[in-house]
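The complex is shown incomplete by one protein chain, all other protein chains being positioned as in the whole.
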Amino acid sequence: MFARDVEVKQEQKLSPDRSLRSRLFEVRAYTEKLTEPLSSEDQTVQAMSDASPTKWHLGHTTWFFEAFLLEKYIESYRRFDETFHFCFNSYYEHAGPRHPRPLRGMLTRPSAEKVSDYRRHVDEGLTYLFDYYRLELPKDVIEIIELGINHEQQHQELILTDILSLFASNPLRPAYDKGYVSHHEIDSFTKPDWLMPKVGIVEIGHDGEGFYYDNECPSHVTLLQPFKLCDQLVTNGDWLEFINDGAYKTPTLWLSDGWYAVRSQNWEAPGYWEKIGDFWYQMTLAGMNPVHKRAPVSNISYYEAEAFARWVGKRLPTEFEWEVAAKAYPYELKQLYSHVWQWTTSSYAAYPGFVPEKGAVGEYNGKFMCNQYVLRGASHATTLGHSRATYRNFFYADSRWQFTGLRLAENIT
Amino acid sequence: MFARDVEVKQEQKLSPDRSLRSRLFEVRAYTEKLTEPLSSEDQTVQAMSDASPTKWHLGHTTWFFEAFLLEKYIESYRRFDETFHFCFNSYYEHAGPRHPRPLRGMLTRPSAEKVSDYRRHVDEGLTYLFDYYRLELPKDVIEIIELGINHEQQHQELILTDILSLFASNPLRPAYDKGYVSHHEIDSFTKPDWLMPKVGIVEIGHDGEGFYYDNECPSHVTLLQPFKLCDQLVTNGDWLEFINDGAYKTPTLWLSDGWYAVRSQNWEAPGYWEKIGDFWYQMTLAGMNPVHKRAPVSNISYYEAEAFARWVGKRLPTEFEWEVAAKAYPYELKQLYSHVWQWTTSSYAAYPGFVPEKGAVGEYNGKFMCNQYVLRGASHATTLGHSRATYRNFFYADSRWQFTGLRLAENIT
Amino acid sequence: MFARDVEVKQEQKLSPDRSLRSRLFEVRAYTEKLTEPLSSEDQTVQAMSDASPTKWHLGHTTWFFEAFLLEKYIESYRRFDETFHFCFNSYYEHAGPRHPRPLRGMLTRPSAEKVSDYRRHVDEGLTYLFDYYRLELPKDVIEIIELGINHEQQHQELILTDILSLFASNPLRPAYDKGYVSHHEIDSFTKPDWLMPKVGIVEIGHDGEGFYYDNECPSHVTLLQPFKLCDQLVTNGDWLEFINDGAYKTPTLWLSDGWYAVRSQNWEAPGYWEKIGDFWYQMTLAGMNPVHKRAPVSNISYYEAEAFARWVGKRLPTEFEWEVAAKAYPYELKQLYSHVWQWTTSSYAAYPGFVPEKGAVGEYNGKFMCNQYVLRGASHATTLGHSRATYRNFFYADSRWQFTGLRLAENIT
Partner (left out) sequence: MFARDVEVKQEQKLSPDRSLRSRLFEVRAYTEKLTEPLSSEDQTVQAMSDASPTKWHLGHTTWFFEAFLLEKYIESYRRFDETFHFCFNSYYEHAGPRHPRPLRGMLTRPSAEKVSDYRRHVDEGLTYLFDYYRLELPKDVIEIIELGINHEQQHQELILTDILSLFASNPLRPAYDKGYVSHHEIDSFTKPDWLMPKVGIVEIGHDGEGFYYDNECPSHVTLLQPFKLCDQLVTNGDWLEFINDGAYKTPTLWLSDGWYAVRSQNWEAPGYWEKIGDFWYQMTLAGMNPVHKRAPVSNISYYEAEAFARWVGKRLPTEFEWEVAAKAYPYELKQLYSHVWQWTTSSYAAYPGFVPEKGAVGEYNGKFMCNQYVLRGASHATTLGHSRATYRNFFYADSRWQFTGLRLAENIT
């Protein structure tokens, strides 16, 4: 249905029964495919501290395999370039000093071409590793490869969200891909429906089948009160009513911190919206387009999601409510994983009994469990196959450069 | 046991069966008693945006009764001064525009003396109100008075925490009260004990008997896993070991946001600690004193509490664990309400089914339910009688100007 | 002619032939007289980093005599309080560490009363010094006393400019003195006249008769081209035309740095102007008043003065042009010293051959000779007798909290 899906996503729909090796190299190749519309200049610049240059994503996902796999399991492995360890470590304190995040855009060297060579070098190392262990991959090697695949898929999404932040800062407002469809209409014309999942003591978290991140565990039980969850996402049309009702000028609709963000960041509409004359436009991966009323609203902060819910007399779901509903109604709940990430009212925290792993891999999720809010689902930019009901994404309450929207919940009284 | 308790606190220990009227005026009088050691200059200056001048606290707690009670229930009531409504509204959007928080220290006018007159004017109004309704106070009037009493008690604590922020910025390091004992030693010399409350489905929140804030409700059930809670607070002695082990220089001990705070705010020890020569001193309400090893650590941020717990191989409790334990072991758990507020790992959020009241009073707690962490217990600066097991205090994770410490928890595996 | 003059200024008009001793104590007394309308709260708070609290001015001018005179020339002198040396040193690196300027408002202690005791203590020391040297004051003692008198007069002016910055930040907009006349009308109704001083090789700087600051020396010759100088100051009426012509929205009228200041500081009118409804008001030492069209414009930055001159097709004078004209036409040039300081186009720099004195006194002027612009004349807040044609005042180009205006010049072509 979506242009990009038809053309591109199918190529990388990774059936779980394919061999690990195929899956790995297909993911690696897909990352590079994503960069095809981008010049080496596009791949180098950083528009904001939160976002990274494409070239950095390409290098970092490669460094991940070099640092955590090849250096540890292949004795004869030689680093492609000693300086890359410093350039492409993201935030792993255990892995030593690194180039500061806000300066990732200074890396005009190494060149995009050299980073491409780096990718090939590491891919050869990975090939060697599979050959070396051809009889049987050790369990911990498999785990690192699975983590590396999923890690790279996360960065595939970030390549798209981050390049949009760059192109939106460019006065030419270039399109990443004129055929990219992110603003597709909501499928159904029927009235929103409200689903009521079975509550009480419910199971939360990943059951251990297949890949999962440490933050989805330990699976555990919790107690839920009855609630309803809307089967559809809030749309741009809904949001225009919110704007036209003066929401961005009405302090009583907002959390205290939210109202501060509205004023200090001069928010008048979702991120990437621009009013030209009397009309609202939206900067997208397909370039500037009129705001489509029936498409899900995107690039909103937690504060805006929360204020909208208050305005409409509903609320955001907790992440547990979302998960229970997503497991119960995988088909009835529309746009679960295909449009925008959905803010929940849950602060990102460890599940009971969570203990991060030792060493650098333990930094993957645990050290961010503070001050952020959980989003569930996935977006049109999420790599196919990377979504599941237990997946926990998280951003700060004022973040707007991801494809983030909302699905409403309400109490049953 | 504590100097201040013996001399001062007894005066305002408010038995719940005293009449509302007595309790109200005793609280009002106690606020003024707290200001006795302070000159009008001390009462005027604001040392940081988070803290307010004493004079502002005196005016604001008075405005609260004027705006929410006298103006609404006494037709003949006349505002003491039209401008005070603007000066002394804190954050109530429903009550209209107000003087910006970071500029509260600009209010050299009205003078401390005029604010004192304002207090008398409103106290006379309150006396009139009791006489007017002498047969029976309407239920909503009682509720506002109870809220006003508790509100004023909260500001009594803030008067103390905020004046310390001022005196710590003064090169003379003046004492608020040389006899004030905040750094008292931990009572028991016995080894810390670990208590194991009964878990499973437990009751959380206030049961409705006596006064409570809206954020303690609705009371509800939740599901807890087995855990242990330490019967004592972490001490300065423990913290010195933490410092000496290089904690403030070891990024892997910290949450990512916490490590950022350490570096950007140059933290090397708890708030108000100063190293003079080879020795650590602590600025307190009694002036500069050597750090007492057996006193509970105070003025630490959430980040520091969390890092300490990691360093020692334990964790912070959730607010629910704290509450369940506090209800189960009111006597076995030491220093519950008498020393420092205790950080929990719970982000401040609405209880299931929470709906803020209409109008300004609905802003009391609800709009702050974002980005802050819950503290339980009370501190030496909390007015006696203002504490309870369901009480939820909350501050940002980097706040250090309150009397905040920690009590450790751990999993039972 | 001006209210304040009649009532107050006469008292301290210091005839040069009075004894040094009388002049000193009259200046000291006048400083205190200036503080009479101010409560101790008013005297304590600092509204902006550039401005200091009254109490600090009172302490600092006293410290000046203690540190530079009494400690050096009276062996038996004992400091009033050891901590005051730290509190009241302004910027003298030679005199050791000091309390940071932006934190001067934290000094609720020492109290205003104690600072008053300090003044008496030092005044007694000064009395002792005069008695001790009753036969003949050493030349260097005389020089320090003269410097101290002039230094204190400078702070008398700052007490007035700084208290206005505080009262303008107070929502009550209190008056320092309701009778204070700063916005007096321009005396003459005649058309502005343009004076043409004799040019060529001219003498600049102080001739050494009477007191002068080091920055007025060495006197030297320079070469001036023919020019005209307006005999009157630019008025608020002129400025309203400037505003109404869209000056604050027209980038081409401004220096590049000036336009940046306009936008980043949101300037739409001179400092302390406020538009209420359709009318412009001005916060003054007499409180809020309508803008008087025939009064000289005040509280404008160098950028605004410069842009106005461009708009009207003239220019600012250099400081040398101003001085030559002021010497040539002491009576024809109106409002030379009585209304507002007059911006010149001269960057504040050393005169040829200038060498600062050794030690702390050498820091008085020299180390500020960078990035500031010279103002000539004096303002209504300048102590009578403190002005002269060679006097050089200086502020940064974006400063607006002083009583600063302009007098136009033009080339003769």
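Assorted remarks:
Labels A, B and C are assigned to the chains in the order they are written; within every chain, residues are numbered from 1.
One rule holds in what follows: a contact is a pair of C-beta atoms (placed from the backbone, for glycine too) under 8 Å apart; a residue touches a chain by one contact, two chains touch by 3 or more.
Given the structure is predicted, the values throughout are model-derived calculations rather than measurements.
Among the chains on display, the ones the left-out chain touches in the entire complex are A, C. Considering the whole complex, the residue from C:Gly258, C:Pro296 or C:Gly385 that touches the absent chain is C:Gly258.
Which of C:Thr62, C:Asn170, C:Thr345 or C:Thr382 touches the hidden chain is settled by the complete complex: it is C:Thr345. Checked against the full complex, the candidates A:Leu103, A:Ile201 or A:Val221 give a single residue touching the omitted chain, namely A:Leu103. From the options A:Pro171, A:Gly277 or A:Gly313, the residue with contact to the chain not on display is A:Pro171. Residues touching the missing chain, restricted to subunit A, are 39-45, 47, 55, 83, 86-87, 99, 103, 105-112, 166, 169-172, 174 (touch as defined at the top).
The missing chain lies against subunit C, touching residues 91, 93-94, 201, 220-223, 225, 251-252, 254-259, 302-303, 306, 345-347, 349-350, 352-353, 363, 367-371, 397, 411, 413.
In this text, only the chains that are shown with their structure count from here on.
Mean C-alpha position of subunit A lies 38 Å from that of subunit B.
Centroid to centroid, with C-alpha atoms defining each point, subunit B and subunit C lie 46 Å apart. Inter-chain centre distance (subunit A to subunit C, centres taken as mean C-alpha positions): 59 Å.
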